[in-house]
Each structure stands twice: as structure tokens, then as C-alpha cells.
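Of the protein chains in this complex, all but one are displayed in their positions.
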Amino acid sequence: MLKTEELQINIGPQHPSTHGVFRLMATVDGETVVHLEPVFGYLHRNHEQLGEIWTYLQTITITDRLDYFNSMINEHGYCMTVEKLASIEVPERAEYIRVIMSELSRILNHAAAIGFWLQDMGSWGTTLMFGFRQREMIMDIFESVGGSRMMCNYMRFGGVARDLTPNLVEQINLFLEGFPQFIDDFERLMMENEILLARSRNVGVLPKELAAAYSVTGPVIRGSGIPYDIRRAEPYSIYDRFAFDIPVGSVGDVYDRFLVRMEEMRQSHRILRQAMEQLPQASGSYINQAYKAASKQQGLRLPAGEAYCRVESPKGELGYYIVSNGGNSAYRYGIRAPSLINLTALNDMCRGYTVADIVVILGSIDIVMGEVDR
Amino acid sequence: MTATPEQTTATQTALQPVGGGGVVVVERKQPGQSYGQGIAKGMAVVIRHFAKSFTSRIDDKSDQAGMFTVEYPEERMELPEAYRNMPVLLYDDKTGQELCTSCFQCERICPPKVIHITQAKDPNTGKAVPAAEEFIIEYDSCMSCGLCHEICPFDAIKMDHFYELSTHDHLAMDQNKAALDRPISYYQAIAPNLWAAVEANAMKKLQNNVKRRPGNIGVAPHMIGKTQKALPTAAAAGAGAAAAARPKTPVAAIGKNMSPEKVARLEAIRAAKRGGATMPGESEIVAPSPVASGESGLHVAESQAGLAPSPATTPAPATGPVAAVGQSMSDEKKARLEAIRAAKRAQGGGQ
Partner (left out) sequence: MPLLNQGELRALLERELPGALDPTRPVNRYGNVEATHQLEVEDQASDTMGDTSPPPATGDAAAERQADVVDKEEPSVPPLSQDDAVVRAERLPDVAAFLRDRLGYDYLSRVTAVDYPAYGLIEVVYHFYRIEGGPGQIVRVRVPRDNAVIPSITPMWPGANLEERVCYDLFGVHFPGHPYHKRIYMWDEFEGHPMRKDFEKIGDSYYHFKWKGEGGEE
């Protein structure tokens, strides 16, 4: 047999398919990937140290910049951690608002992630715009409630910054009304597309055992058939009140991850429906009255100790680790970034597939560089 | 825990954990029998949406097909009240007194540390006065987090809705107090409910602070002299007119505080650029030229909205920063939309 020589090629850092400034060093044998080494750090800004310099309240504003697609969930996890450490009670209504925002955020993220993934696959524009339109509608809601479309800065310790007005409730209900139509359209648009099936079925397979060992989370581990979802595994906030299913895949390939994301959007919609129904009965205010004033939040000093809290971000398990020395800023502020850990498995997923598959597999992991590089 | 009475008395029984739900294995589609079926299905969706985009417009959040885009800059999205872009300072329309007392709360909370305040001092006694001598915000490194506006105990710093801030000059983004000052009526126009919620408190605090401000200290720079000499009623009208004549745009306001030669240079540049996509600057507002292409779009949008066509004759606060899409809808269209919505809701309930 003819002996071929391995070649090393760089994909990125300035490559449209790497979802940011991210570099992949691929060793290829012909068209087949032999080894893949991701190179990080192009967007590194030592976010964790910033969290040690800024006060707890100020740090909320930079959690938005971690995974800038779903700032609401980032804030939720961070506020939960601080609340755990300071034992701040969150009123029921605030919990409902948080869950509503988190689930909207999940829909937003998945709609955009699938759009980007399809764009990576060559379905230029159309499908991305389908997802983006839905994202836009959710961002309008975020803008009305938080003031900004992406950097919401909405959650506070002990609740949220503003209450949901009746007008906004109406707006969210309208969105939920139209959502089934969207997801049906979105599904019909691509689900059975032969090109998509050809490019995603049995590509980038991550077996069940490997997925657990690699600590991957989110749609990646669920696509591999493990129903690991923190909303179920260690319910936080009020997720134990809602009925929802955890979608899992059967093969663990790229197609499964796509299907899992689709189904997760439906399940988020289901949670949202229940949450919106129960919201009027929820007791309490939108924020713990003792912490309503911003000056109270700014001067917040946490008792010395540490806390680790995990939330289910659309990308996977998002964890915040805070060590407090009793001051008003963290002694250590650490983040378990799902996008980063999910990339651990990239090499194994890509090995043996072609160079063209790399972008499809990378797109199916759904990374955001703001979170990977922190 | 300081719980309100409702909080404690509300029954928890209404919300029992339902929880539950299982694990579903997603159904994998097989490639269709005849090649191209799936693509055809997808194309059908695309064509339906494409056709619909010519006939209808998405005004309703529950609509899925139809025209969705907004043709900026001719049309603009309606901004929600809570929208925040850059912080500005408020002053009272009638007296020109600024609400800021230089308590340094915003300077302290600002995460990127872009707010710089110096406190005013009484020239006779040398004592600190509850007013800001100078107030500078570096707009270029402001992260628009809104914490300053949240913490301000005097409701003096608020988030503006103006977003067309792009410039090639970084240093010009440092805004001083004169450039940051906005009348309360302006903020009231962009965020009526938010202001209504804090108005009584803010004005009460202002009254208390004004007593401790000697002379013109704490009066917005361009208001000095305009309010003191006139009669109280006339002063109010004058203030309104002054507010109207004031440039809406902070970029234009930069020009106001620059040295005369720099202003002249800027004017020259602007004049050269006019006809291109220039920013609606000070000069255009003072002497509106409807033919300038950069301006005409705005005029179209405003006349659609049924507002006065010239921004120079209309007080800035009354028009609001933009003519909103929602506002451009006629009443019968709104009624029709309501009917459609109601029908949809009934349909949804029936299913």
C-alpha cells in the first residue's frame, strides 16, 4: 500500500466556522483526521480574576459576558451561588421569573445554535434566519425586562431587578402561542433534509462510556444516551415543580445532538407554559425586600466559606465556585465552563472523520468562545 | 426575613411540586424513500414563508410568517422603557437644578470605573455643596450595565435611549456634565412609567438639596441666566424651549463643549459630509434641511407617525428619540390586529 505522510493544518483562529477566535491544529492523513488539538486563549481576559477584584454585585455584569448567548442563565447560576453562601432567601415569584427567563434563554440558545450549525453545514442564511427570528423575539422580551438584548444584567441576589409587568406577561404568552408553529416549521425545514442526514448521521460519534468519562454535559452527553440534566439530577431553583422530559439520543452522533436540541426546545416550551400558568399564584415579591436597594447589594459581604452551584446551561453544566473571605468581593471566583469541558472530547469525536466533518462536529458541540476562554 | 404580609399569608398549597416527566429517546428520521423528499418538504416551508413576506407583516409576537425586518434607519424599533444605553444626568426643567448631589455612589459602583466626579464647593465658605462641579463619563469604555442608575439615591443618573453613538474619535466620547445634562421632561418622554415611579421621591430630595446650593451651583450650565431673570411662569416656558432647542444627540453635544476652532473644524467636516450618511447633528436640528439624505429618512418616519415633521419646532422630548414602528400603525390596523389575536387565542383554546 502507498505510504502517505501526515500533514498538520491549522483551522482558525480566524475561521468562520470556529465560532470565534479558536484554533484547531489538525493532523490529517489525506482527508482523514488523525489527531486534533484545540488551541485556546485568543479571547482570554482572566475573567476569574476580575471576579476577585470587583464586588459581588459588579461581577453579575461580567457573568453576562461569559456565554453571551444566554446571559440570563449565567446570572442565575452566579446569583444562586452567592445566595447559597449568604443564605439569602429568594421569593417564590422571583424564582418563577428566573425560571421563565432561563427557559426562554434556552430556547434562544438552541434556536441560534442549530441555525449556526446548519450554516456550518452549508445551508447558508435561510435556516440561520429562522432561528434568529425566534431569538430576536426572545431578545425583545429580554430587552423590555432587563434593558439590554444580550447583556441583560437582570438577576440580583434575592430575586431579579424588575418585576414582570402585565404587558410583558402578555408578550411572553404571545411568544409561547406562536412557538409550536415555529418549531414545526423549523423541524420540517431541516429534519428530513437528505443533505443534513448524509452529513450528520453517524458522524462524530461519541459513545456513552466515553461521554461520561470526558465529563461532557448538555446536549452532547444527552445525545450520547445519558439522561444527565442538572434540572433533574440535582434540581435547583423550582425545577422540581415542572413536568418535563429529558430527550436523549440513541447513537451519539451529530444528528442525535441536533435532535436533542430540537426536543429540548419543545420541553422548554412545556416548562414555560407551566411556569406562566403558575406565576400569578406565586407568592412573594420579585425580589427579597431586604435586598431590594442596590446599595444593599453593592455592600453585600458574604460570610467566609465556599459554595459550588451548578445550573443546566444550554451548553451543559455551568458551575460557579466562590470562596469568600468575608469581604465584599470573592477570594476565589471560578467557573466551570461547559463549552470548555465539552471540547475535551473533540479530538475523539473527530478522529477518523474527514476535515469537512470537523466543522460539523464542532458546530454540534455548540461552543461560545467567551466562555471557553473566559 | 422581612416578608410582607401577603408573602407570609399566601398559601403554599396552591403550588405543589408536580415534577416528574421521564426520559424520551429522540426519534431518528430515516432518509426518505425517494431521494429529495426531505429537501422538498423544507423548500415548501421556505416558499410559504417567502410568499407570506410579501403579503403580511409580523406585528404580533405569535405570528410566524411574514415580513419581520425593520428598515433602519427609515424605520426604527420601538424601544422598551427599560432599555439602557448610556447614562445621562437629569436636571429640573423649570429651575435648571441638577438632581445630582455628587454622592459618589455611581462612581463607586461603576464596574469599569468610567465615572469621575468632583464635588462643588461653596466659593465663600469652601464647604462642600450637594452638587457636582464636574461629572465625566467615558462613554467609550462604559459597559451600559445600568448599575449607576440603579444605585443612584437621587434618581439623577438615568440610562438614555439614544444609541447612534458611533464616532471615529475616542477622546470625544468623554462626556462632561454639560454634555450629559438632559431635562427631566426628556427622560419622562422616553420612560414615562419608570419616571412616574420615582418622581415624587426624586423631586422631594431635589427640593431639599437646592436649599443648600448657593448661587448658580448645581444649575445645568446652559440654563444659567435663563431661569433666574425671568418670571417663574415664563421661566418654565423658556426652559421648555431651551430643552427643545437643545441637541438630542450627545455627539452633537460634544461639539457644544469644544473649543470654537474645533467646532468650526467639525462643522466643516460635517458640511463636507452632508449628503452622505451623517449623523443628525446640531446644525441640522437648528436649521433643518429636508433634502439632506441623512435626515430625510427620519422625517419620513416621523410624518408617518403623525407627528410634526420638523424636529426644530417640536420639543425633543415630545417626539421621543425615535418614531416607533408600533406607533406608525393606524388605529383600525391595531383593532384588526386585536381581532386576529382574539380569534387565534380562541382557536388555541379550542385545540
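In order of appearance the chains are A and B, and numbering begins at 1 in each one.
Here, contacts are C-beta pairs under 8 Å (C-beta built on N, C-alpha and C of every residue); 3 or more make two chains touch, one makes a residue touch a chain.
Owing to the predicted nature of the structure, the values given are computational and were not obtained by experimental measurement.
Only one of B:103, B:136 or B:165 touches the chain withheld from this view, namely B:136. Within subunit A, the residues in touch with the undisplayed chain are 37, 40-41, 44, 46, 48-49, 53, 86-89, 212-216, 226, 228, 232-234, 288, 290-291, 296, 299-306, 308, 310, 317, 319, 321, 323-327, 331-332, 334, 336, 340-341, 343-345, 373-374.
Everything below uses one rule, namely that only the chains that are shown with their structure count from here on.
Annotation: 29 Å between the Cα-based centres of subunit A and subunit B.
Contact residues on subunit A toward subunit B in their complex (touch as defined above): 54-55, 57-58, 61-62, 89, 91-92, 126, 133, 136-137, 140, 143-148, 151, 153, 161-162, 171, 174-175, 177-178, 181-182, 185, 188-198, 201, 225, 227, 232, 235, 240-251, 255-256, 259-260, 262-263, 274, 278, 281-285, 288-290, 294-295, 298.
The residues of subunit B lying in touch with subunit A in their complex are 1-4, 6-7, 10-12, 14-29, 31-32, 35-39, 41-42, 44-46, 49, 60-64, 68, 79-84, 105, 108-109, 111, 143-147, 150-151, 153, 159, 341, 344-345, 348.
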